[in-house]
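What follows is a short report on a single structure.
A single protein chain has been omitted from the complex, and every remaining protein chain is retained in its original position.
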Amino acid sequence: MDPITFSIIRHRLFRVVEEAVITLKHVSGSAITNEGHDLMVSLYRADGSLLMGGVGFLHHLTSASEACKAIIRRFEGDIEEGDIFLLNDPYTAALHTSDIYLVSPIHHEGRLIAWSACFVHVFDIGAMNPGGFAPDAQDIFTEGFSSPGIKVVSRGRLRQDVWDTILNMVRGPEMVALDLRSMIACNNVARERMLALVQKYGVETVDEACRLLIEQSERRLRERLTELPDGRWQSRQYLEAKGETYRVVLTMTKEADRLIFDFTGSSPQSPYSVNCTKWASLGGLFAPLFPLLCYDIVWNEGVIKPITMIAPEGSIVNCTRPAPVSVATVGAIQSVNNAACATIGKLLAASERYAEEATSVWHANHFAIFMFGRNQRGGLSIGILTETFAGAGGARTFADGVDVGGEIPNPISRMANVETIEATFPIRYLFRRRLVDSGGPGLYRGGTGMELAIVPHDAPDGGLHYVISGKGAKFPQSDGLGGGLPGAPNDYVWVHTPAEGADAGRFALALDAMPGEKQPVAWGVYPLMGKDGLYVRWNGGGGIGDPLAREPAAVAKDVVTGAVSTEAAAAVYGVELAGTAVDVAGTERRRTAARRWRLGREAAE
Amino acid sequence: MASPSRTYMVATDVGGTCTDTIVFADGEPVRLGKSLSTPPNFADGVLDSIRDAARSMGMTLEDLLARTKLFVHGSTVVDNTVLTRDGARTGLITTAGFEDTLLVTRGAYGRWSGLSEDRIKHPVRTERAPALVDADRIVGVAERTDYKGAVLLPLEEAEAERAVRALLDKGVEAIAVAFLWSFYNPRNEQMVRDVARRLAPDVYCTLSSDLAPVPGEYERTSTTVINAYAGRITRAYLDSLSRLLVATGYDGPLMVMQGYGGLLPAAEAAERSIGMLECGPAAGVIGSRALGRLLDQPDVIATDMGGTTFKVSVIQNGEIEYAREPMVDRFHYAQPKIEVVSIGAGGGSIVSLEPGSGAPRVGPRSAGSRPGPVCYGLGGTEPTLTDVFMLIGYMDPGTFLGGSMRLDREGAKRAFDEKIARPLGLSTEEAAFGVYRVACAQITDLIHEITVERGLDPRDFTLHAFGGSCGMVAGIFGAELNVKRLVIPYTASVNCAFGLVSADIVHEYSTTRVLPAGTPAEDVNAIYAPMVARALKDLAAEGFAGDRVGLEWSVDLRYMRQVHEVQTPVRAATPLDTAGMERLVGDFEALYERKYGKGSAYREAGIEMTMFRLTARGLMERPRLEPAAPGGSDASAALTGRRPIFVEAAGGFRDADIYDFGRLAPGNVVRGPAVIHTPITTIVVQAGQRGTIDPYRNVIVDFD
Partner (left out) sequence: MSRRRISQTLTAGDGHVRCGGCDHALAPVNGPWKQAAALSERTVASLPGAGLGTDPTVMLRQFCCPACGALLDTETALPGDPFLDDVVVVRDGTP
């Protein structure tokens, strides 16, 4: 095929996906879709293999492929032009029930030529807890409506009975209807644009370009893998749920032009909803792999072929039905994201040529906090605290991580303004700022995370409640690389303020200044009522290299800009400051002593 | 010295590369002037450019200015200040507890926004741009206002003084003040300004509640900081330009273009530097709108292809689209700004083969004007789109810039063969055709993005092609998009300057209030009353009253629980009555569905109004363009020869007629394939297309 036509078709395929994403955001109009970019749209070939992955939550690219394949198997002989199928069963393909896939066959002159698929995190799915994350769930049956495949639109006509049934099972059916409508519109746009492409260039030419695109991606990834050293790298993530500790253990082996991700050694599945299914684990390891190894390669089936995953059945990364999984996306899947990021980082850092592509772990812990209750205008508000999307960048081998720089698996997220949230929920922020000492120390420091505190404000019912499935408080999970330290862990603190003396904390600027008992919370439903406060802090990115090798002036600057405390500058970086300047001699003494301590030749301070 | 005949209107636009001038007088031909921009002393280039125009009129600079009644100006000075980080040492005072709002940019938003898709997919190599204010020059103060404007914690004067002194101790020259919810209640912010004026009258102080009274503290803070940062340079620039003009003989008003497409008197513009951001491209859109009105075709896709970028904007029924999330460099700001979308595809864009895939691509890197395309012979070694235009026969090596610069065809061919054609395994011609088609496809996709993807059908639009290179590609993408017709305007090379003289004085006012759609009309009128009074007062001070004043109301509405707000013009008579309110809501619903698609509205949740805007115009005098009487269609008098050019429909070279624009007369018709050379631009009429010279000397291209 001539390179010009190929180049144009490739760009057009990409635009098809982009345009469908815009449709999704436009029609939905919800905060989580528009601010958090918690969405995905991709194109698949006729057999369901990934053709063109869009920028969104990347752990969905392979799972939606499996969703297409599951529909092909289940509905063989009954897949017709204009159909749209819904699938959200995690044991079939989905990540958790609230991330609904709508997949749509694309026919040209009666022949199936491709699929489009998309997801949004719907407003509610009818699980035990509102909003989709259900820490109280004991099995998949209590995590809301789930379907291994159902036809929602048949030959272009909405199946009203199906529609009504789904909406009958969820809270806020109008909002869920809007989410579903946005996904239908998105698939329709993808189909129209794909057909326009086929009309212009011919079905054979487009098909040939698609095949070549996949071949090319596979060849390029295999070439890249061949350039990287062979070896075996490990990562271990601890995660907690309801007081229990779980391990996700990964051994990544690179041999010639193949990569094998082996999760043998990970914990058995949990009775709590942090588990994930094997499709979710597969998606979880690809989410960092696409941007870290394939930043200049089209994300399609060709990238998937050189990769193998081993996930023991019955483990937390390949749980068996009916284990609950609703918290998976911020639970085991995120640990898989982190572990894969860590081992890929080690692989890249082992190569002269690719060292600058290495990164330590970014934003290792989402905190899914869904607030719900009556707002200041008397209506019902349910919504996620979008700060969960404001993660921290991991350090690079040439620079610090980006403070509050986001995350790798969802490259273009953002958080809402304080004013937007205060106008939507009956709460008031006391502060929201970077968290000092949260970035993992190193030669290059991990980016900082943040901290915030909220209190009820003008709430007709005296406050709100929130569902929290927050991990990452007991264990730091943003691992460092090559001697870098991990980013600081999260904290979720319920501050019970006594009625008397409550005014002392009305304008508190730090957790310490908030009077009352401070109770760490992580799992379940809690009140933010009356004089309660909620304090949340979240992890920084991991560091890279020895903190004692960091440029002392860079440490001094971190202290001035509030990223690092004077105490940490001395204790971790060995930097002594005189005011805001580096005390050179004092720093030298301190660093020498610290190195001696590491060798057991000097007592700890 | 002032002669009685002050007849001229002069407009000068300072762009990144060139400074363009256009001169009008009733009954006289339009005159153009061009010179290189002269950063950082842009005012020098302004005089050079006017001098160039004066020369073509047989006048001196001083003569022309002495006979000028109005001078209109647009300048890239503020963009330049931000891009080169050349602004004032700025401090920020904000609500304690929220000192990092500016620095953390709503999370990753500031890391990825403004980046191309390729770079977004490569997050390890992305950074947030360092803020214009260093972290240690941000001071929090104890104060708090809530979501309804109630002051929960009044700012103490001593606290304000402490903050101002802390910044003065760090040597700041400008102070930005941005507090939570200040747009509902500016009292606390105003106290800081009072204190700053008392302690340091020379320090440039900007309040967010003055500048951007809109919700969203990150964008509001960023806006305020940019304004403070660029404020002094802007003021100094406009002051020095005024002085220079006066010293050169001009004795009239100086009007300055704003990014929202309106003019402000220089004294006011100096206090709102943020308003001048991207004012050049905005003027271009205003120019396009004026041309659309003149030609009675108010639906326009305006495209502009210069050396480094291809820009496009859409005008629908004379109405202009505003950017949703304006940015300068990598910084967000909240100000009304005309939407102009761009990609890195211009004449200087470098053509390369993508590593790995070997697919040809155009841009985003640019050879700029130095070293420039290979064919310029100024040391460029990487083939550019301009080199491709030459290889496919569109540019004539002998007539470039009126023959003042000889182009090196052989050098361009050598470089292109070595870097592109040979690796692709194609002949020079095949590869050059291919690259040309790739560039056209990228542009088509971009225009598709801002029309079809927003519910607009290009078939309803006329396409305007501005800039030096646009006339060589518009025939292709215009045909693929199926637009009604192409217009290559006579002023194509100085479009922004043309826009300057087509603009009005415009003041924008807004009030943020969240009210349900069923709110009685008198409550809405009560919100407008003080804005209207202020607008009339402001315009009166500038000499506008009576029928030279235009007031336009518009309201932002949204469906509750959805995030998209739609600015909806009030079409009913104002002040509003009940029927007018109903019409407003109906118009909103129709606009929403058009923008966001069928089924996108969640009506059950209800509709609310979130912002009330007033646009106040002081209507400026327009130059009258005299149409020439059209002559016959025979264009043979302008025919200079024939040569082979790439013809898309034929897929290869075909002989084409070559015309000299200077000798084409209104009414002449040129049948494609043909090339029309003007001193600055080249227009390619593809096979199956027909170019007509209209009475204003625009080239109108119709498709058979």
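Each chain carries a letter (A and B) given by its place in the written order, and its residues are counted from 1.
The rule is short, and it goes like this: a residue touches a chain if its C-beta (ideal position, glycine included) is under 8 Å from a C-beta of that chain, and two chains touch if they have at least 3 such contacts.
Predicted model, so just to flag it, every value in this text is computed and none were measured.
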Can you pull out the displayed chains that the omitted chain is in contact with?
A
So which of A:Leu51, A:Leu87, A:Ala488 or A:Met514 would be touching the chain we can't see?
A:Ala488
Candidate in contact with the missing chain, chosen from A:Arg111, A:Arg321 or A:Arg598:
A:Arg598
Where A:Glu76, A:Glu109 or A:Glu352 are the choices, the one touching the absent chain is A:Glu352
In the whole complex, not just what's shown, which of A:Tyr201, A:Tyr238 or A:Phe507 touches the removed chain?
A:Tyr238
Tell me which of A:Glu218, A:Asp437 or A:Glu576 is the one touching the absent chain.
A:Asp437
Residues on chain A that touch the omitted chain in the whole complex?
229-236, 238, 240, 245, 247, 346, 349-352, 355, 358, 397, 435, 437-438, 473-476, 479-493, 518, 520, 522, 537, 540, 544-549, 565, 567-568, 571-572, 594-600
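Going forward, only the chains that are shown with their structure count from here on.
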What residues on chain B touch chain A, complex-wise?
96-101, 103-109, 111-112, 117-118, 120-128, 134-136, 140, 142, 144, 146-148, 152-153, 180-181, 215-219, 355-361, 424, 433-435, 437-438, 441-442, 445, 448-449, 452-453, 514, 559-564, 595-600, 602, 604-605
Can you name the residues of chain A that touch chain B in the complex?
2-4, 6-8, 10-12, 14-15, 18-19, 22-23, 26-31, 34-35, 55, 174-175, 178, 181-182, 184-185, 216, 220, 290-292, 295-297, 299, 356-359, 376, 379, 387, 389-391, 393, 396, 399, 402-408, 411-420, 422-423, 428-434, 450, 457-458, 506-507, 509, 560-562
